[in-house]
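Here's a structure for you.
Apart from one protein chain that is not included, each protein chain of the complex appears where it belongs.
Note that the chains take the letters A, B and C in the order they are written out, and that residue 1 is the start of every chain.
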C-alpha cells in the first residue's frame, strides 16, 4: 500500500467534520496528503477564514517533512524557536508548530500520508484528525 | 450569495468525476475556489501525479485573477507569450494558460468562485468543469 | 453587497488620514482590501518609509487570513510566537501581529473586506482604521 486512497481521504474528512460537529467546534478545514506531501483532498467548512487551506496543509506537510506529528513540532518550537522558524522559508508547504497534523500509517506501519486540521484549538483539531484516521481503518 | 458553499463544491467535484468516468478520461484533479482565489475543496483521483493540486488550483485562480476563463488565457498566451509568462511570478497561485479553469456565477451574474480541472486534455478537463458547475445549479 | 466599493474605500482612507491629522500622528499609510485579500485602494502619506505598503496590507490581509483583527493576532503572537511566525512564509501578504488591521462587515454581518494602517503606534493606527470604517457607514 503506497498512499491513502481518495476514498479513504474522503472518509477521513467526513469523519473529522462529524467529530467537530459532535464536539460543537468552530468551522474546520481538513487536508489529507500523500507520503510525498502533496494534497489528495481538502475541504474548508463554510465560514472558515482564507488562510485555512495553507494552515491545514502546513500542519500535515510539516509532520511529513520532519517525520513527527505537528504536536511534537510545537514542543520542538518551545525548546528551539529559531530553529523551527528557520524551516518555514525552506519548506514548500511551511512548518506549522501546533497540534493537528498527524502522520498516517497502514497496518504494517508504513507511512501512507498525513492529515492536517485547523479551525478550533490545536488539541481539538488533533482530536478530529485522530477520529478521521480511525474511521478510515488507518493508524496514527 | 457570496461564495460557493462547501456542499456545492462537493457536488461540483462529484459531478466532474462522474463526467470523467462517463467519458473514460484519465485520473482527474478538481479544485473549487472562492471569489478571492482561496481553496474551498479539492480532490485528486488515485494515480494522478504530484503537481496536479497546483495545476488545478492555478487554472481556477488564474481565471479569477484576470477575470476570464483559462481557455481565454491560453488564447492570450498564443498571441502574447511573454506577457502571460510575466504574470506567473506576481500571482500567488500561478497563471495556467490552458482550458479547464472556469469562473462560476450565481443566478444574478455575480462571481461566486471558480473551478479548475487537470488530468486529461484541456478540452476534456473543461467539459468536466462545466458538467460539475451545472450539476450544482450554478452558471459558468 | 460583496465587497467594499472603491468609493467607500476612498472614504475610509480620507477619514483615517483626517483622524491622524486631528491626533497629530506621524505619516500614515492606509490599505483597503476586498474579502479575498486583494487591494482595492492604498495611500501612503508623504514622508512614510518604503515598506509601509506591505505592512498596511499585511495587517489587513493577516486579519482576513485568520478571521480575527490584527490586535488579536498580536495577542496570539505573545502566547505562541513561533506559531505566528510560521504563518508568514505560507501567506501571500504576510501575517503582521500588531493592532491596526481591522475586518470590515456590512449591516448583515458579512465580511466585505479589511483595513490596515501603519505609521504611528499600533493603538493609534487602529483608532484611525476604526474612524475610517465608521465614516463609510460600515462596521468593524
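Everything that follows uses one rule, which is that a contact is a pair of C-beta atoms (placed from the backbone, for glycine too) under 8 Å apart; a residue touches a chain by one contact, two chains touch by 3 or more.
These numbers come from a predicted model, not from an experiment.
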item	value
Visible chains that the absent chain touches, using the contact criterion stated earlier	B, C
Sole contact to the chain not displayed, among C:20, C:36 or C:132	C:36
Footprint left on chain B by the chain that the document does not show	36-37, 64-67, 80-83, 85-91, 95
Residue numbers in chain C that touch the chain omitted from display	5-6, 9-10, 34, 36, 38-46, 50-53
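FYI, only the chains that are shown with their structure count from here on.
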item	value
Distance from chain B to chain A - Cα centre to Cα centre, in angstrom	25
Centre-to-centre distance between chain C and chain B (centres being mean Cα positions), rounded to whole Å	31
Junction residues of chain A, two or more chains touched	50-51
